[in-house]
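One protein chain is absent from this view; the other protein chains keep their places.
Chain lettering (A and B) follows the sequence in which the chains are written, and residue indices restart at 1 in each chain.
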């Protein structure tokens, strides 16, 4: 006879954590991947203090939208909206922010999932989804030169840098200055901390060496994300995007914390 | 005694193909990955007729920029520019196009690699890199309402669809209509076929189900990419982004070819 060595208290905590966070019942199967999900991810990680449940939502949403698994994506979009942790206006802005940092095809799917899960929540509640917020007027300038100037100013502020990139390069000028920092980052509807969390998750799965350094630095330097929150983010990210990328992120965080600390001491 | 059964004619063809395409000497090591690269990728794939060498450059560049391996990225950017197959203006527009379809962090790295390899080529030639093309004036409208209207029109034309998405959604309105189709796709400097090839590669590695269908359809429907070229693209993509994703792409291509053929017959 096989002795059952399941730690039942831990499993029970995982099941309660799952129900609470996902807003529906945990799965019943006993496969290693599912029991690991309950015993580790929901019993131990989500309940840790360093990062709020709302903050963890934005990291999770970015990671599952990158990961391409249909069911987890549906489930996490549903849970974020159904719990009330993320409003529909914030969620729709998050899709645009994610599009920039993870690519439009994945964002297109996420956009469709948001529509479907928002409709499902209203169907379950017997209510009607409110009409979308009107897009116009934009809060940013229309004139190309003014947009570029705004983009240069916002780029420097948001990245905590004393300069902006050169304009006469399509990626930097028409892209980064004109759209990404000239318009997208400064749209209303989503607070700066949420934008930082999504961005850090995205640069961590996209793997390019300089953006991961610069966005971890700016999130810490601006004070939008505390040192402890950023440490905790690396563990949460490990669960949803895998340990190798998280190990790399963890090393980047340590280096950028040292850099910000040195700058504060020198100030 | 081990009889060396290397097919020397095939190996020689691979070495010649490598030199010709990469514009530098092939590696000398005899590891299976390197000999497979020579015997299959360079002896058999790049030399196939279905897709021109220039066309293969755009697919390759998108795939290696997604794949995050530094040396292959340096090598393929260098080879595309050094061979003259892709001009620096086209390459810089390709970076912006890639940013939208694969995510800005990866594009940021690609942008830096282009700068470095372009400088290297000029250093090797003892020449000076010409100054960048000026960004302004934009060829697209500045007024937000006009940009959205232009975006709606270009979205329909480029996607070969009779409609455009709803505006009052940040992803679709501020993103797709205002920037992606309101500005990016219609910028000068890169022809429509090259944009199609980059896009198809990106939607194939991004994995979201609807964008891969719609962009393969539009590339075929518009006639910018022929049926045979698209079939050949799936093989080239397999080499650079892996067979599982290519297998999926190959199935999508067959379905979209059938759809376009049926529409042509019905017309």
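Some points to look at:
The rule we apply is simple: contacts are C-beta pairs under 8 Å (C-beta built on N, C-alpha and C of every residue); 3 or more make two chains touch, one makes a residue touch a chain.
This structure is a prediction, so every number in the text was calculated from the model and none was measured.
Within subunit A, the residues in touch with the undisplayed chain are 29, 31-34, 36-37, 40-41, 44-45, 48, 50, 63-64, 67-73, 207, 231-232, 234-235, 237-251, 253-254.
Contact residues of subunit B toward the unshown chain are 2-7, 10, 29-37, 40-41, 44-45, 48, 50, 63-64, 67-73, 207, 231-232, 234-235, 238-248, 250-251.
Here is the rule we use: only the chains that are shown with their structure count from here on.
Per-chain CA centroids place subunit A at a distance of 28 Å from subunit B.
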